[in-house]
Every structure is written in C-alpha cells, then in structure tokens.
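Mind having a look at this structure? Questions to follow.
For this view, one protein chain was removed and the others were kept in their places.
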Amino acid sequence: MSKKNPEYDFKWCPGCGDFGVRRSLELAMIDHLEESGLPMENNVVVAGIGCSGNLVHLLEGPQPYGFHGIHGRSLPIALGVKMARPELNVVVVAGDGDFLSIGGEHIGPQASRNLNVCAVVMDNGVYGLTKGQSSPTTKLGEITSSTPYGKIEMQQNPLELYLTLGVSFIASGFSGQPRLLANLIKQGMDHPGFAIVHVQSPCTTYNDTFEQIKGDAKKGIEPSLWQIPDEHDATDRASAYGLIQQGGLPVGVVYRDEARPALNQRLQESWEKARSRTTEELMKAFEF
Amino acid sequence: MSKKNPEYDFKWCPGCGDFGVRRSLELAMIDHLEESGLPMENNVVVAGIGCSGNLVHLLEGPQPYGFHGIHGRSLPIALGVKMARPELNVVVVAGDGDFLSIGGEHIGPQASRNLNVCAVVMDNGVYGLTKGQSSPTTKLGEITSSTPYGKIEMQQNPLELYLTLGVSFIASGFSGQPRLLANLIKQGMDHPGFAIVHVQSPCTTYNDTFEQIKGDAKKGIEPSLWQIPDEHDATDRASAYGLIQQGGLPVGVVYRDEARPALNQRLQESWEKARSRTTEELMKAFEF
Amino acid sequence: MEMRDFVVRFAGEGGQGVVTSAEGLAQASTQVGYHALTFATFPSQILGGPTWTQARISVDPVRGPGDAVDVLVAFNREAYDNHQGEVKAGGVIIFNSNDFELDGDSRGVGLPIDQLAKSTGNNRAANMVVIGALAHLVNMPKEYLDEFVIKRFTRGRASDEEIIKSNILAMTLGREHVSASEFSLGELAPSQPPDGDQLMLKGNEALSLGAIAAGLQFYVGYPISPATPILLYMERNLVGEGKFAYQVSSEIESITTVLGAGFAGKKAMTASSGPGISLMSEGLGLGWMAEIPCVIVDVQRGGPATGLPTKTEQSDLLSCMWPAHGDVHLPVIAVGTVEECFYGAVMALNWAERYQGPVMLLSEMSLAERAQNIPKPDLSKIMVESRDVYQGSNGYQRYAGRELSAMPLPGRPGAYVANGSEHDDIGDTTHLAERHVQMTERRFSKLKLLEENLYERDKPESPVAVVPWGATKGPAREAYDKLIEAGVDVGWYYTMLLNPMPPKMLEELRRKELVIVPELNYQGQFGSILRSLGVKAESITQYTGLPFKVSDLVSRISEMANASQREMVRA
Partner (left out) sequence: MEMRDFVVRFAGEGGQGVVTSAEGLAQASTQVGYHALTFATFPSQILGGPTWTQARISVDPVRGPGDAVDVLVAFNREAYDNHQGEVKAGGVIIFNSNDFELDGDSRGVGLPIDQLAKSTGNNRAANMVVIGALAHLVNMPKEYLDEFVIKRFTRGRASDEEIIKSNILAMTLGREHVSASEFSLGELAPSQPPDGDQLMLKGNEALSLGAIAAGLQFYVGYPISPATPILLYMERNLVGEGKFAYQVSSEIESITTVLGAGFAGKKAMTASSGPGISLMSEGLGLGWMAEIPCVIVDVQRGGPATGLPTKTEQSDLLSCMWPAHGDVHLPVIAVGTVEECFYGAVMALNWAERYQGPVMLLSEMSLAERAQNIPKPDLSKIMVESRDVYQGSNGYQRYAGRELSAMPLPGRPGAYVANGSEHDDIGDTTHLAERHVQMTERRFSKLKLLEENLYERDKPESPVAVVPWGATKGPAREAYDKLIEAGVDVGWYYTMLLNPMPPKMLEELRRKELVIVPELNYQGQFGSILRSLGVKAESITQYTGLPFKVSDLVSRISEMANASQREMVRA
C-alpha cells in the first residue's frame, strides 16, 4: 500500500527483481477477477517474511486481504484460509529462504493434499532482508556474508523437489518478464490444486544474477534463461522430470496434473461416508 | 537395555517389525566395530520418538551411547553430535511419522550437507506409539483412527524424495530379513556421507503389511518385495530414479555416490582459506 | 453399616477386561441413579502390559477417583502384588482364582472368573461375573443389575434375549460365589437419582462437545497423548459444509493453520499436550499480535520435554500464560471437572471471539481419561458469542485505536493486512514509537473484556483460603469439606478463569493473610503468579505424575492453616 501510506517506509532497492513480480501479481489478480467477476477482496495474499514477503504491503491499486505472519509459515496459514473459505483465491508470496529453508517442511504436506492455492516463490538465491546470507538455492562454493570461505553445501533444485513432492502445477519464470510471468501466475491461480510458480527474482544488492540469466552477447555470456518449447507435454511427469534435468532457467509451465482432485474436493467426497450430527444428536451417544 | 532393566517397561507388540530392525542394527554395529577395532561406546544412536525410537532402550548386549530427544529432531541432534566429534559413528533410528512428517524439514539440509551419518527409518505406514493414526506413507484412501472416512491425501514416496534431495546413499530393506538388512545398514555406516536405510517394518497391531510384503501363494497375493538385481548400477542417478518408479518394495542399495565429499571433509577444505586466531589475536582487531 | 460411597480398583493385563468391568460397573450404577466416576491409566506398552482402572460409585456427586480402595479386583498375581497395598483396612480383594492362588491374605476372595463366564456359554460375560460379585459386597439389589443388563442388551436383535440371559446368569454366579464367602463391605445406601438427564463421558469428550456447542467450525491437530481423542472425535464428527477437521504434519502447522482459519472468519481450535504446545510458541505470539481469534487446548501431561506422556501434571501454566517472546499474555481457562471441560470449552470459544485473540484452554490427563456422569447440558441455556464482524465498505482501519474493533471478513469489503510485525491502523508494518505504544496498549486493553466475576467461594470471612486450580479442585474440595467438619477456619475459592482472573476474587484474595494453593507441579506455578499479583500465596506442590490424595491435602492444608493462625496470634 506504499503509494497511499507514507508510514510504511520499506522500499525495495533500485532494480530489485521483486518489482517485476509485484507487477505480475497485480496483473494476474486483475485478470482473475475480471473472469470471476469477484471483487479484489476475494483475494488473500499470504506473505512470508523477507524482502519478497513485503510485496503484500507494496501492491498498488485496489487492495486484496493480506496475512503477513511469521517466517516460513505462509503455506500452513494459507491452508487455514483456504479450507476455511474455499471460495477465496489464496496466493502465497515468499522468498527462497522462507519457502525452502525454515518453511521447507510445509511444501510436502500441501502437495500431498493438493491444497488449492497458488504459491509464488521469489528466488534470489540469498537472504535479502537480513543482508546477504546464503539460502538453499545459493550455489555450492559461493561466498556470501554467512559463507566467508565459500558455501560447503549443495544447492537445492526446487523444481525437481516440487515434482517429487507431487505439486500438481509447477511453473518456472523470471521477474524480468512481467507479462509472461503474470500469465503463469494466472494459470497457477486457475489450476484446481496446489500450484507453485517459482520465479527467479534477482537481488541486485547481494546476488545480482540478471546478467547470468539474460546473458550478455558482448561478454560472450550465454543466457541461462530458455523458453519451454510448445512441444513440451507438461501433463507427462517423465517429460517434466527430463526438462528439469536440462538445468538453466526454463520459462513456462513445467508440469500440470489437472486430474488429481484438490483437498477440498476430496474432503467433500469423504463426507458422503460421514454423517453430520447436531450437538443434540452428538450428546445422545453419551446418554444412558 | 530391556533385559538388564526391569524399570524400563515398554515392550514392542508380539511380531512387531521393529524386533528385526533391532537385531539388524546390533549386527551392523558389531560388524562395524570389529572392523574399526573401536569399542561400542564409539557408537551414538540418536532416536526419534515412537515405537521405533524406543529401539535405543531395547538394544541388547554392549550398549552404545544414545540420545532420545524430542519428536522429529533426531537428524539435527545427529548433526550436532557428528560435527562435534567426527570420529564417532552416528546412527539415527526413527519412524515414518517422526522422520517424514514433523521431522521432514531436516532431511533436505542434511542431504545438501552430505552429513556423514546413517539414518535407519522404520516405516510402518502408521503412527504406532500414538495408536494408529495416519502417517505420510499411509496410502490414499486408507481408513485409520485419524482418517475415519479414508485418507484424503496422497502418500509420499520416501525413496524418490531422498534421491531428489541429494541423499548420497539410499538403501531399501525389510525388517523380516535381519541379516540382509544388517548388511545394508553396515554399508550405510561405512558410506562417507549421508546414508538412509529405509526399512519396511510392519506394525502388526495397526497396519500389518507382512502378508502384502511377503505375499501369499495360497491367497494368490503377489509379494511387493523384490530384490534389486545385481545389474542395477546404483551409482547412476537415472537408473536409481527408474528403479524407484517401478514401485513395490525393492530390497538392496538403490543409489550411492561416494564421490561427493561429506560435510566434515568440505569443512576441512574450507579451512585452508581461513586463518584460525587465538583470542588475543582476535582482540587485536579492536585495539586502537 | 451403611455406605454412601465405595471405590473399586480393577488391575491386570491390558486385554483382561480391566476397563470393561470398570465401565460396566459404572454404567450399571449410574443407570440406577448412583453417581459414578472411572479413571483409566495407560500401560506404557501398546498391547498388554500392566494396567488398572478405578471406579467410584456414590450416592452423591463424585469429585474424584477416591484415595483408598474398598475392593481390589486382581486379574493376575502381578496386579495383586502391585495394588494390594492400596486396599483400605476392612477392604476386600477379589482375585481371579483361575489365574493364581492367594493364601495368607485374609482379605482375599477367590473368584474363578473365566470358568464362571464360560459356564454361562458366553465368554464375553467375564466382566458381569465380577460386577455381580461386587454388587453382593455392597448389597446392591439384584433387580438393579438385571435392569441394567436388560436395558443395555435390548437392541432389537434376535440374540438379545439369549445374551441377556447369559449376562444375568453371569452376575448371579459371581454374586453367589462371593456370598458363599462371608465377605461384605456393608450396605450401599439407596441411590438418589439426580433429576434431569445425565451424560456419562470422558473429559476429552465433554471438551469436544462443548467446543462444538459453542459453534466450532474448524479443527486441526497432530496426534499426541493425552489430546489425541479430541482430534479423532473431531475428524469423525466435525463434518459437512463449512466444517473442517484434519490431521496436519506438526503442531507448528496446527497453530498456523488455525490462525489462517480464524483470520478467514471461522471458529477454529487445536488441541495438543506439552511438547506440541511448546512448538506453537511462535505461532501463539503471532495470534496475539495479529489479533486472530482461536482456541488452543493443552491437555497437560507430565513434563518437561517428552516427559511423562501417560501421567498427569499441572506444570504448563506459566508457559501457557507467557508462551512467547515479547509482551504477550494469553487468556487462560483451566477446567477442573468433566463438566467444566464442557463449559470451559464454551467459554474459551466465546472469549476468543470476544477479544479477538488466542485463548489457552488447559485440561489434564486425569480429566481427559476420566469418565463421569454429569447433568446433560441444556443447549438452550448456553450463550454463544461470535466476533463483531465489520459490515462497512472499503478503506477500513482494522487496527485503529486503543481498543477492540470490528473484524473484517475476507471476501467482503474491509481489506487489511493481518500483520505479525508491528503495524499501523491498516496493518502495514511500521516502526514508529507511537504506533508500538498504541498497539501494545490496544492488545492488552482487550483482556479487560474478559474480566468476569465467575468464581466459587466459601467462608470468605476467613483470613486463610484454599485456592486450587484445574483438576486439583476435586481432591482439594473433598479435603476442604473434611477440614470444615473438623472445625478448621479456612475459606474456599475456585475459578476456571486464571487470566484474567475474576477481579473481585483477586481483590478478596489480596486481603487474605494466607492463600494456600495446592497444585501438581514443582515450582508452585499458580502460587507464584498470585504472589506477583500481590496475593500472599503459598503452594502445596506434588510432582509424582499422580493426582493428590485427599488425605495428604487434609494434613498439609491444616498444617499450613494452623501455622499461619499461630503467627497471626503472635502478631
């Protein structure tokens, strides 16, 4: 709510990738609303703690509901919001540290449940808000403020992790392509299950990867970014696995399984076996 | 320490798979000691909370050190023990709930670090000690005390998870084959990095899968257990992935990567770039 | 002689009918108008293992399992060895003569339980043999028991008649076998059937029902003894449109998921025990900070850490009241009886909605596993509260001011950010000193809304008072009544509301010369809280994992009371 709120004094650094993600999310939410005809208040943005999570305060235009809680817990908070009110459109925004390190435990369970929310992960390969420590996606050997002699643990491969855990919609994007990214986020919102849009959103202050991602012909640097070809069959798990093994930064939808019922749907079905009783009826069982 | 200690009054149910795992671990530790020539006190068994974790109190013969802490935290406790004293042989014993649910967050980090400990996971597809609730490996649709209308979330595939997270030694075994299992655990202990031996250890009281695992010719039930053929190249990640996709209960070594340095080795190397200073020297930096 | 009350302990191996016998006796007695309470213990292993259950049958409402055992039913030798010491003078020991022989104990009556059962052609009637034997010892009329059996086994099936016959026969056999031995305890006074319907249920069940009666819609939890039964009850019964009950992956998920649901407009709850509650620490602070209504049940067990999962203790009070870093001070309701489990849960949900924040509901293993007859709650008399929901248009300042304000509902106008960082009126993060002052005062001012003068008191004029909390209420009250009979000058205060405490009660306690707080922990946790509130409190502590014995409390309380009397005289 930056524009409207002088009291909110956090600002992203000039050039921070998160600006692009914010724009993409705004576009995606608006698209989504135009289709659904619902007001912006039907959106709930659950934010992690980090430069990335601060996005929830920096959205411009009409404001969605937000929940800016504690570090690493955006997914279970989203679980609560969504299962309480399945009609709401629930979006998670979090950083690589928040989502994959301290919050890593929550990805598997939501994937197994196929919780119908869309998580936008802003991966800059570093802990930005705490000023440049290494994160799970920081590369082996890299020197950061918390790895003065080089990182001695392997980086994670988030896309493969999501696939293995059973996330039913996996997209990969780049903050430097806001419209393309908006489209991926929109697809994630529309997906009837757990969707993760993993975004490379460079930290220009502590880990500026723009050049490496976009490449630089003059310096002879190949871009790591590549568009996922239309031929890619995202519904085929094996192809998705193969695609991820190619490395680099693929942009597009990596995997989608729309057949798997979402948690709230399976819950509905399970109720057919159940019988809902009034408190009076429940008490009967204890009479004598 | 059951035999020696009447005050310890927990007992596994008759037929519980954990008996076999205990035997296997005893055999493996003894093998390991005979080779190393070290005393039993050189072993530290870090246990999770569950029927499985109680193994640490039920070991017979000479006693190793043990740490029986809190639910889900055996891996980070083992991280502390191992990095404090790399010369110790550190073994983790935990259940599927302890290791994969509440403790799931700790697998990835130890895998990325290639922490040189061996984890023996006793998977019975249920929460035994708390009397039969569903666990991450409980199958979709199954009815348990905590899923009265059938489980509505997908089960996890632990072997694929370990492979994706970068665990450098992955074996799969069955508690009903103690000697074979002992051999796998021994290999895990010898492996210079993070080793997980994932064991099907049926809960005869709440989830008896012996029949399904071993099969029953008369009833025409095919065994889910199959020996991993010698041809399998465990050093090839792709083959390991393919093997896991075949399902069932493979027995043997699924994957091994001995090339990757373990955490303590990488740490040693990183020290070459560092300079260790005395407190006096450190204070110098602040003089004026 | 006439008895108003008797206590039977059933001891043996898990699976020998220890529990069914106790429950059968309790049901039989309640059905004919007596009051009954059963208390089950857990063996530390899953199958088999030594276990015991105690049943107390009384003409009057029952307060606790009772100290001394009138009758011990020993299903095996080990049970006899471990429990015979608890049998009071003049008590009787019924031992399963099919399992072992007992000589040299004059209190022993052999009963060939298995054999007699078999002879009825219904092996499952073993517990009826025992019940018949017990009935004889207290001279309970045969009709009573027959009536119970008929009621119980009339299920409109063809087999009913036969089963009823075999069970009645079993009871008769047990009765006759014991009558042959001259043993008797006396005459149980005729029952005085309570007016109004009754329910027979356990603390965890009463608590679950209370929460549902108060409009609970959303429950998540993670298994842990002794709170698991609440999770299982909810998963079975909290079903249907708009409801959700689910097992999540840890207590950290439990609390944060509940916060999400509370934010989204639901009445949400989770339950756990010590270790799980500790894991919720950070989430509880978030609920307080972001002002999210929800209820957290702590069914206390022995601590610290993994502690004593199957034992009872009252040692989580301090950490539930101040569960997290920063200025957080959560409302705490502690229940003391099975009936209070129901009404305490109703209040906890009401409080959460009223002040818009997390409420801690403390129960205990000894209540959770206690079955007891209670008056059936009259739902029409239960006042259910719901949060004040914001009805206006957009541009609302959810956190404006220094007091409670209406809470917006996602999906409707009034969008804001529920924020765990310090924030301004619309929920944006801020670091301004004035804001932190405003919001801190706002959060604490809301506790005032929970101040209610609901408490019990007797002899308020006495300068000394006994003030138990939680399930210690039962034995403490039994002890108190004995002390009063004995002419000791001491008052009685009790409330479920530990934070905020009833202001009037606190006022009165501040004027006492001595406030005696019996509690099941080492530190004397409630006592120290009372002292910090300006009350001259001293605790009577016990940390054995077991409830207080009435006799111990009688002597310890009177000691302290007398000592302070002497001091007052001197002064």
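Lettered A, B and C in written order, each chain numbered from 1.
Everything below uses one rule, namely that contacts are C-beta pairs under 8 Å (C-beta built on N, C-alpha and C of every residue); 3 or more make two chains touch, one makes a residue touch a chain.
This structure is a prediction, so every number in the text was calculated from the model and none was measured.
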| item | value |
| --- | --- |
| In the full complex, displayed partners of the excluded chain | A, B, C |
| Contact partner of the left-out chain, one of B:G66, B:P136, B:P178 or B:P250 | B:G66 |
| Per the touch definition above, residue among C:D99, C:D114, C:E282 or C:D425 touching the missing chain | C:E282 |
| Listed residues A:G20, A:G72, A:G125 or A:G193, member touching the removed chain | A:G72 |
| Options B:I143, B:I221, B:A238 or B:L282, residue touching the unrepresented chain | B:L282 |
| Touch list for chain B against the chain that is not drawn | 1, 5, 7-10, 39-42, 44, 46, 54, 56-57, 63-70, 73, 76-85, 87-88, 105-106, 108-109, 267, 271, 274-277, 279-280, 282-283, 286-288 |
| Absent-chain interface as seen on chain C, which is shown | 44, 273-275, 277-279, 281-282, 285-286, 288-290, 298, 300, 302-311, 313, 315-316, 318-320, 322-329, 420-422, 429, 431, 433-434, 436-437, 440-441, 444, 521-523, 528-529, 531-534, 543-546 |
| Sites on chain A contacted by the missing partner chain, in the whole complex | 9-14, 49, 51, 68-72, 101-102, 104, 127-131, 133-134, 136, 145-149, 205 |
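Keep in mind that, in the parts below, only the chains that are shown with their structure count from here on.
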| item | value |
| --- | --- |
| Whole-Å separation of chain centres (CA-atom averages), chain B against chain C | 38 |
| Residues of chain A whose C-beta touches two or more other chains | 105, 108-109, 267, 271, 274 |
| Residues of chain C touching at least two other chains | 236, 239, 249-250 |
